[in-house]
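All protein chains but one are shown at their positions in the complex.
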Amino acid sequence: MKRDERVKSASVLAVASRPKNKGVVIIAVALMGLGLGYGLAHLMAGYIAYWGVVEGPFWLTLRVAVPATLIAGVAGIAAGYALAKSHFPGRDLLETVGSLPIILPPTVIGYYLLETLSPGTQFGGFLTRVVGHTLVYNVAGCIVAATIAAFPFCMRASRAAIEGVDSSFEQAARTMGLPDWRVALQVTIPLARRGIAAGLTIGCARALGEYGATLMVGGDINGKTRTLSLAILDSFTTPERNTMLLILVLMAVTAMIGVGLLGRSRS
Amino acid sequence: MTGLIPHSWLNALGIAPWVWNPLSVSFHAAVEATIVVAVAGIALGYLLARTHFPGRGAIETVFSLPMALPPTVVGYYLLTQLGGPGPIRNAEVDLFGHPLTFTFTGIVVAQIVESFPYCLRFSRAAVAAVDPRFEQVARAMGMSRGRIALLVTLPLARRGLVAGVAMAFGRAIGDFGATSIVAGSVPMATTMPLALYNAVFYGTHGQAMVLALVQVGVALAILLGVSRLGKVRAW
Partner (left out) sequence: MSALEVAVTRKIGDFELDTSFTVDSGISVLFGPSGAGKSLTLSLIAGLIRPDTGTIVINGVVVTDCARREFVSTQERRVGMVFQDGLLLPHRSVLDNVALAVRQAGGRRARRDIARSWLELVGAEELAGRRPGSLSGGQRQRVALARSLAGEPAIVLMDEPLTALDSAVRREMRSLIRGVITSTGIAAVLVTHDLQEAEELADVVIDYADGRVLGQRTVTHPTRLEGPRESAAGSEEE
């Protein structure tokens, strides 16, 4: 049945898997998700009145999640590449530590973030002076928390994808004289883009939904650090929570569908 | 909330109640949750990997949703479905006599929902990685599908399956968002992550430090164990 099955799925996914189609699919789905989230919330009868309340947390969440995903993505790809390509003792240990945020309770992350970043502490004070402003109880802290939440997924997915790249491509590029960094950027990573994108998507979903650590480091300050996840709890008994839920759910579902689509093509 | 180890021993060892109480809650809830998740997750993972029915991908995506959904969303829906009016609440009252919100069982349910995707994905990947020719030989030998699954496929996949259960356990014992919303701060039934939050919130830094360290230890131990089990990639 193995061959049968492969034939069937090959033909069904063949269209969706073609490189240019895939990019279109991703963009379309992403736009759909954001657009739906924004548009539906706007249009649904009875909810329009609450947009004023929802608007603040909505944009704040984007301000947090987008940079967080970008940073986690770049760092994750870099870490994944290093893990895939170099073999040093303690490599697995490093991956384990980097994967900690997957199962480590968010409050533990929040606690250690507070301990390291608060201006009151040694390291935190130093960092605050270097960066120019505090990293706690404001957006910066939220971004840090969201980045940490997203990072392990980007790292693991990137590592798996890069390990799956046929080394003959890289060898060919080397014989053509390309230096290592160009081989990485122009050959390896593009070939691994599907798995990397899947990691980014799920990392983004985690960044959007981060709760525990954001709560502790950000402080849940209305207007400043109250992301959608937090605002839902504050507005628990009020109608605007439905709008927030809708937006969050649509964003996350988009992420998952993206992961599902991309994950297929890997096998 | 009785533990496997008598409280008197723990006190005698110098471990304070504010440590072993939440640890006991988290641990026992996670054990119960993981038992359910392991059975259902491995079974569904096997089906997804080996049987071919339409909508396979959709099912995997749906059951993986808790991994991507914000914990507050999961917590909110659990709270309203388990606590608010509806068929699920009615079923709970029939089975347990009361709704599950703000109870220990509610914690278990929240942990099940949040940790299920991990076991599912690891299991599916592990079963899919088994060389199908083992099963082909078994079929030629006349073994029924059920026997093949139990005697051939699952044992061959056991490393990945164990890793999936371990990850699920780690995720369950480390859950904060969903469990704290569904169960809140029930006296004598507070989970460890929530206890840490309270310690920070109320300024008891000594307690916070210990609670945090214990949880880091647990998470590290589980992840190290999983990485020793080998290269089974769920994503």
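We just call them A and B in the order they show up, numbering each chain from 1.
One rule holds for everything that comes next: a contact is a pair of C-beta atoms (placed from the backbone, for glycine too) under 8 Å apart; a residue touches a chain by one contact, two chains touch by 3 or more.
Predicted model, so just to flag it, every value in this text is computed and none were measured.
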item: Among B:129, B:143, B:209 or B:224, residue touching the chain not depicted; value: B:143
item: Candidate in contact with the missing chain, chosen from B:65, B:152, B:165 or B:219; value: B:152
item: Missing-partner contacts on chain B, residue numbers; value: 131, 133-134, 136-144, 151-152, 155-156, 158
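Going forward, only the chains that are shown with their structure count from here on.
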item: Chain A and chain B, separation of their C-alpha mean positions in angstrom; value: 22
item: Residue ranges of chain B in contact with chain A within the complex; value: 52, 57-58, 60-61, 64-65, 67-73, 76, 128, 132, 167, 170-171, 174-177, 181, 192-194, 196-197, 200, 208, 212, 215-216, 219-220, 222-224, 227, 233, 235
item: Touching residues on chain A, where the partner in the complex is chain B; value: 1-2, 5, 92-93, 95-97, 99-100, 102-108, 110-112, 114, 153, 156-157, 160, 198-199, 202, 205-206, 208-212, 215-216, 228-230, 232-233, 236, 241, 245, 248-249, 252-253, 255-257, 259-260, 263-264, 267
